[in-house]
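The other protein chains are all here in position, but one chain of the complex has been omitted.
Labels run A, B, C, D and E following the written order; every chain starts at residue 1.
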Amino acid sequence: MAELPTFATPATFMGIARTDRAAKFCIAGMPLDLGTTNRAGARSGPPAIRAASRMLVDGQHPRSWVDPAALDIADIGDFSIALGDIEKSLARIEQQAAGLAHLIGLGGEHGITLPLLRALKKRLGAPVGLVQFDSHLDTWEVNFGQQFAHGSVFYHALNEGLVDPHRMIQVGIRSPVHREVWDWTVAQGVTILTGEDVQLLGPIDVAGRIRETLGLGPAYLSFDIDALDPSCAPGTGTPEIGGLLSWQAQAIVRRLNGIEFVGMDVVEVAPAYDVAEITALAAATMVWEYLSLVGDEPMR
Amino acid sequence: MAELPTFATPATFMGIARTDRAAKFCIAGMPLDLGTTNRAGARSGPPAIRAASRMLVDGQHPRSWVDPAALDIADIGDFSIALGDIEKSLARIEQQAAGLAHLIGLGGEHGITLPLLRALKKRLGAPVGLVQFDSHLDTWEVNFGQQFAHGSVFYHALNEGLVDPHRMIQVGIRSPVHREVWDWTVAQGVTILTGEDVQLLGPIDVAGRIRETLGLGPAYLSFDIDALDPSCAPGTGTPEIGGLLSWQAQAIVRRLNGIEFVGMDVVEVAPAYDVAEITALAAATMVWEYLSLVGDEPMR
Amino acid sequence: MAELPTFATPATFMGIARTDRAAKFCIAGMPLDLGTTNRAGARSGPPAIRAASRMLVDGQHPRSWVDPAALDIADIGDFSIALGDIEKSLARIEQQAAGLAHLIGLGGEHGITLPLLRALKKRLGAPVGLVQFDSHLDTWEVNFGQQFAHGSVFYHALNEGLVDPHRMIQVGIRSPVHREVWDWTVAQGVTILTGEDVQLLGPIDVAGRIRETLGLGPAYLSFDIDALDPSCAPGTGTPEIGGLLSWQAQAIVRRLNGIEFVGMDVVEVAPAYDVAEITALAAATMVWEYLSLVGDEPMR
Amino acid sequence: MAELPTFATPATFMGIARTDRAAKFCIAGMPLDLGTTNRAGARSGPPAIRAASRMLVDGQHPRSWVDPAALDIADIGDFSIALGDIEKSLARIEQQAAGLAHLIGLGGEHGITLPLLRALKKRLGAPVGLVQFDSHLDTWEVNFGQQFAHGSVFYHALNEGLVDPHRMIQVGIRSPVHREVWDWTVAQGVTILTGEDVQLLGPIDVAGRIRETLGLGPAYLSFDIDALDPSCAPGTGTPEIGGLLSWQAQAIVRRLNGIEFVGMDVVEVAPAYDVAEITALAAATMVWEYLSLVGDEPMR
Amino acid sequence: MAELPTFATPATFMGIARTDRAAKFCIAGMPLDLGTTNRAGARSGPPAIRAASRMLVDGQHPRSWVDPAALDIADIGDFSIALGDIEKSLARIEQQAAGLAHLIGLGGEHGITLPLLRALKKRLGAPVGLVQFDSHLDTWEVNFGQQFAHGSVFYHALNEGLVDPHRMIQVGIRSPVHREVWDWTVAQGVTILTGEDVQLLGPIDVAGRIRETLGLGPAYLSFDIDALDPSCAPGTGTPEIGGLLSWQAQAIVRRLNGIEFVGMDVVEVAPAYDVAEITALAAATMVWEYLSLVGDEPMR
Partner (left out) sequence: MAELPTFATPATFMGIARTDRAAKFCIAGMPLDLGTTNRAGARSGPPAIRAASRMLVDGQHPRSWVDPAALDIADIGDFSIALGDIEKSLARIEQQAAGLAHLIGLGGEHGITLPLLRALKKRLGAPVGLVQFDSHLDTWEVNFGQQFAHGSVFYHALNEGLVDPHRMIQVGIRSPVHREVWDWTVAQGVTILTGEDVQLLGPIDVAGRIRETLGLGPAYLSFDIDALDPSCAPGTGTPEIGGLLSWQAQAIVRRLNGIEFVGMDVVEVAPAYDVAEITALAAATMVWEYLSLVGDEPMR
């Protein structure tokens, strides 16, 4: 065991020392929150998630026995954004994501997923599969008057052919919703598991449904922290009660082996509403679970 | 989708514009907290619940496809109370409740349920059935020396014949309790499901037990927010650990179709102890669930 | 004294019932925060300021003996903004401000002042005098890459001829600053009083300096809540220690009689960082002080 | 220096071990808050003040060199109140105060001062002088419909002849107020120093004014914590900005030597709104200042 | 029902009046936190747990019908520790634990368990069985360079022969861990149930596994509050998501009848990170559950 106490961990994700873009796995902050529609502050997510990750530094994952910090991994800092301009920010994020082997994005709002998927499409030349943990569909065509806000991400991702709708599953959905948006989403071929579905099925069956939906081929994991119940993740902008417990999210992700993941993000952590760092810790731990999962898989 | 962002929602419940008492459903705040026995502050519940309800404005319930804000509904503001005088306050609440078609009360402490039940008795001429979500029996004859405090509500309701004990069920009970109070309650004919019962039965069976107990005839739903676990509802005066998770409460209420509900309240939200509005949001969401349930039922 | 307890005050500013735009004084919320550069959340300022104003409802100002709530006054709700688009939002704010007799804006970020000054320029046909309480100059040409963010408001206001620089005074300035920005500001003719100046001069002399600078003609008061010390106003996005105490701000504003004020705003309240409502109460009280000041002056 | 660390101090005021009523100075909690009119929770003041007092245990006052914990002093616990019934509670407090040599009350709301003054009147047979630190006059005849709430204390105290109005001074007044209440108070002979007066006079002159007003004869000190600025005392129910800084309150009280004090209270601490115990610490410290002041005076 | 409201409960555990060491059950605070490795502050646990226990005072356990406050029980205050010196503190704790019939320790960090087990070994002359609720193994040989910190407690307990490894079970384990530490622990004969195991088995089966492992003979229950999920217990120093819900912990402990318990502790409550007292209440309630369990068993 290291002698460095956790409270003196350097302020990168898990205290990772490398900062170059050549690592197999790159972690980057994306402090964009211009498109949020209720409580503000996801811009402050990246440093909070990094700080909370100090709890995960010392040791291996007790199931996969992978130590994420020991992988070929770098924390490349925060992406530059265009303050006050959503579309320009999305363009910059896409540009900075280009050329990275396997990127894990720390949001910021859910809007950051769109340029990350655009960059993947350019690199892979084909749509990816997608598992989206979320309490909201995020397939609104217009989001309170905005075109590229956090509630429209997957409308665009589907329309732009970035995601294969038949390999797309949404897990934890439970917000009020317009029926036409729901119907449109289903009509594209997307699978929806509501928050109640997750509870009644249990995590093992949910993981089975995800593996089944994503099947073969490259896939992406987008984790909106509001998929979790507000008791587990109060620090977010658009909370909805009745969500996943953190053990359930962990139990599901741990069982997604065999999927060819090519990227991941965790979004919508708003630290101003957090309590004792529990939301940031949940976000950091989901990244840790993901890295423990993909850490011993062959890279695409 | 409306263009108005949620954070600019008018300060009524779900931004409802109507304020007249002629609506089919009327929502009213009842800022009474004189009878609380541990932490104070339920007086500040109504504005907090209204503010948190902004998350529920835009769209339909994803199961019933009812949009509560689109019902024949009004937010009629706060009832006048007599500051510093419990009994006078109860009398005023009863008086203001008279003549309303279907009232949803936002507490305030649990004491407000007594005058609401008195008003119903006067209007209906018969006792109602009752489902009470709560961690406490609230059937003490005397509550720390007080006659009409929040722990004595259902002692009076039963004694005054406002509720039919054989059509009354308490869900989530788990506080320390005097055995004679428990025994008296059971002896009246009341059904008790403890917090642990709810966990071990699961929400579908609990809903079945409630439907079975309430049977036919008018019924009332009283939701003490401390029925929820403190992790889901820290902002309350008399918390007890081991409570319902919010998804369980939602799953139960959604399955109470077929019951002839004539009124509802949600009580004991104490915002000074809340975190990131999660308690207030839970309270608002339980009202939204209730409205989604009764929204397409014929009115009595 | 009214019987309505403060905690049941309707959710308008000071519980004001009128909502029409024909009142002599109109209060409006402006929930814009897209241009903030540090901590987010000024969008949530208006409801917090309104809620805190309940403490001011009952009685008269103990110096001017004006009761602001008894003036010819309305709370006209929140201005519509264009979520995610700063410039479009500024245009909308200007448009909605047009035609109002005397507007008090509740921010939102400082960026809202620009369209309010543009609207005044159109109505009055001439630049106004300005007293700006602030810890920052807000005369950057570019604000972290943004043209119309909260740090560039007065650069534009001066460049567009909305404010007469020789009738403009900034009170409480103390942040780190680029010397060329400071020099440019002074070169325009603007008077700067630093935070330390205010402490060493005392409020009576500061008020004298303001009256002297503003002189005759229409004038505007813009109160950035970060002018106050973080101990008095923690709930803001860009705090700077060493600021004004709330009694000093009050003592200054109370002595600005004789100035022909035509409008006012209070900006940068970020409730997610507030404590026990003290920042929101400070903001509400500054509006109350302003209304007590202008309440018995002849209207322009 | 004791070896017991402050965080292990017993939970009495300053860790005082004696609990009998025969001590020269008796400290008692009075957890009444039924008459509060804005934010609730002063009932929880006594344990919070006691806990915060642990910072004051070890050593002497650095001006008077008195160690309050070493006086002939007891912490006699909390007075019994009648939950839910203001007038009965006042009667009980008066009854329990009878026979004590020199009582320091830890509130609870300001309403507790009335029975304490009644008890003093009975014991002394004559009205006392009074210095009241407060942001509110508390001389309303009716307080939001209540007769014996926290805003009417001194109306009754004056009317019942408990206090000599010509030996009564109010320090820190600044809330909105009804002019007739102000005028009535002044007409009784009471001296009022506003919050601004305190700032402009400075604490040495304020202390002089108090000593002058109280003159000879028994006197009482009532310290409403909202006399302090909300930055120093956020944890209270009816905050008003522009208040005294804590050093000013200390500097004033330290200079009240020569007054024949016969009792004291500190009221309106509402811990649910406190931050890092600073309000409770301010309250505890004012008691410590008072005890340091009266600790070496001859007892009446 | 007593007339004393909960908020006026004396500041001992459950308001217990006895303070002598001759009681059958003795409760003591142990404010040691020198060996914590992430967030500090477990030193403040004892008063917070005692304060929160006021919710449990009035009535009986609704399953066992035991009233813990009515047992032969005393709250003997806080143990003396040696500020700044871990090993000396451990020696003092052991010394003060000697001679007590049945001790319940309120931490403080987990390090306090070691001297409590040493004292038991001396008294009983043989190792005890142990059920440890925890998210961490606490069997590191060295803990961030420290020998006797909170992560090494059971390494020493096993090495010193204080606990019988074949009668030892750890429940809720889920932190990152060094594989050699895990393997060493298992190799000693210790049974490990992970956090996920608890969820998938359910509390009834978990209780069965514990009863089976502990078998006959004296046993000890050590409850690290971080066994609970951070949503239920944010106020702790080394939180790990994916933990037990409070109802699960209660349901397990209630079913541990038949085990010959000789002592218990609840550790790692760090009130500075708590929210609305929920962590402290969880800790107090686990003690209440334990006392309800052992309250009618014959004492060893």
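The rule we apply is simple: a residue touches a chain if its C-beta (ideal position, glycine included) is under 8 Å from a C-beta of that chain, and two chains touch if they have at least 3 such contacts.
Predicted, not measured: the structure shown is a model, and the values here were computed from it.
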Q | Selected residue (touches chain absent from view) among C:S231, C:Q250 or C:S292 | A | C:S231
Q.
To test your reading of the contact rule: which positions on subunit A touch the chain that is missing from view?
A. 3-5, 7-8, 10-12, 29, 31, 43-44, 46-47, 50-51, 77-78, 80-81, 83
(Q) On subunit E, where is the contact patch with the chain that was removed from view? (A) 33-35, 37, 39-44, 82-86, 143-146, 148-149, 270, 272-273
**Q.** Hidden partner chain, residues of subunit D it touches
**A.** 1-7, 54-63, 65, 67, 229, 231-232, 245-247, 250-251, 275-278, 281-282, 285, 288
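Keep in mind that, in the parts below, only the chains that are shown with their structure count from here on.
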**Q.** Listed pair (A-C, D-E or A-E) duplicating the B-E contact set, over half by residue number
**A.** A-E
Q.
Counting only Cα atoms for the centres, state how far subunit A is from subunit B in Å.
A. 36
Q.
Residues touching two or more other chains, restricted to subunit A: which are they?
A. 37, 39, 143-145, 229, 231-232, 245, 273, 275
Q: Examine which chains touch each other and state the graph shape they make (line, ring, star, complete, other).
A: other
